[in-house]
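Quick one: the structure is below, questions incoming.
Note that this is a trimmed complex: some chains were dropped, and none of the rest were shifted.
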């Protein structure tokens, strides 16, 4: 193909970096030009990612960036802000998977992180999630892929705002359950198999940084708690919502269909029969789909909204590629059409 | 092929021509199990739910 775009992945030996490489490998428009790793410098991609053994590509050092069309950075928080000038020199389009360019202002980084070293970029960066920011992505130079837990939550709640069911001052509890890949490839004692297996472990009872993103996009202060559960991939958010007035199940369907009926990566699952009646992370494992569903609890004047994504896909690498597709004017779903497995265990 | 509206989600449900009263089909949008109450014109209603006992 003549119009193939070249792509680099900084942080290619990590979990989301590996997913990016997998997606780019089979993407009809991209070609992998470079993948960096300091630890695995000069080793094959397959030495870290067994599913990439067929690729004849080796990791290279991140200080040696090639010129490419798109650079994806999948590095820990704080790394991209240090190197953003270099990244922008190397590529016209930079998609960053870390939190470094998600928030709008330096103040937010002071409050939620440890400040920011190049706040001038914050204004021009665009949040990657097309479901809430599609119109601003075309032509963007710097794209900030969302946090996985924030993504799950925003996707679950957004239709309620669009439909006027929520306005931002309501009480909303978000109880999240996530898999171990969310912690990245470098784990400590708590993430060893013996300690991490079989857990329902509160790992962020309060004060999770993704609250900042949610507030920024929904204008909503959420009560947010995250639990680690026994899966590798997946993030599932249960939002307990207390609207001001009565809401029927019909209202809910109206709201969600309005927001998502034409979205290529959103599935609505709310009741029905069979085994899979509500969103489940294992139903979207490996895919860029987000599932949302809901139930109305009249006795408590509560809406319960469920949202499930694969943290490595819709929650990071898939969202990043989706946004790059939109930014560059490619087919939105290019490279992202895998729809999932059945049956599947604990992916 | 005719269509009817799902009573649960409002989505369109395509109905085959050999539809019979009492048949249970599911809505392709929301998955609700719908009973065919009448065929001409087609009327659908939510099928009585089989409650799963999960042990309490």
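Chains: A and B, in written order; residue numbering restarts at 1 for each.
Quick note on the criterion: contacts are C-beta pairs under 8 Å (C-beta built on N, C-alpha and C of every residue); 3 or more make two chains touch, one makes a residue touch a chain.
Just so you know, these numbers come straight off a predicted model, no measurement behind them.
A.B. asks: Counting over the whole complex in this file, how many of each chain type are there?
C.D. replies: The structure file's complex resolves to the formula A x4, B x2.
By definition in this document, only the chains that are shown with their structure count from here on.
A.B. asks: So the centre of each chain is just the mean of its C-alpha atoms; given that, what is the distance between chain A and chain B in Å?
C.D. replies: 35
A.B. asks: In the complex of these two chains, what residues of chain A are touching chain B?
C.D. replies: Residues of chain A touching chain B: 249-250, 253-254, 257, 268-274, 277.
A.B. asks: Write out the stretch or stretches of chain B touching chain A in their complex.
C.D. replies: Spelled out, the residues of chain B in touch with chain A are 8-11, 26-27, 29-33, 50.
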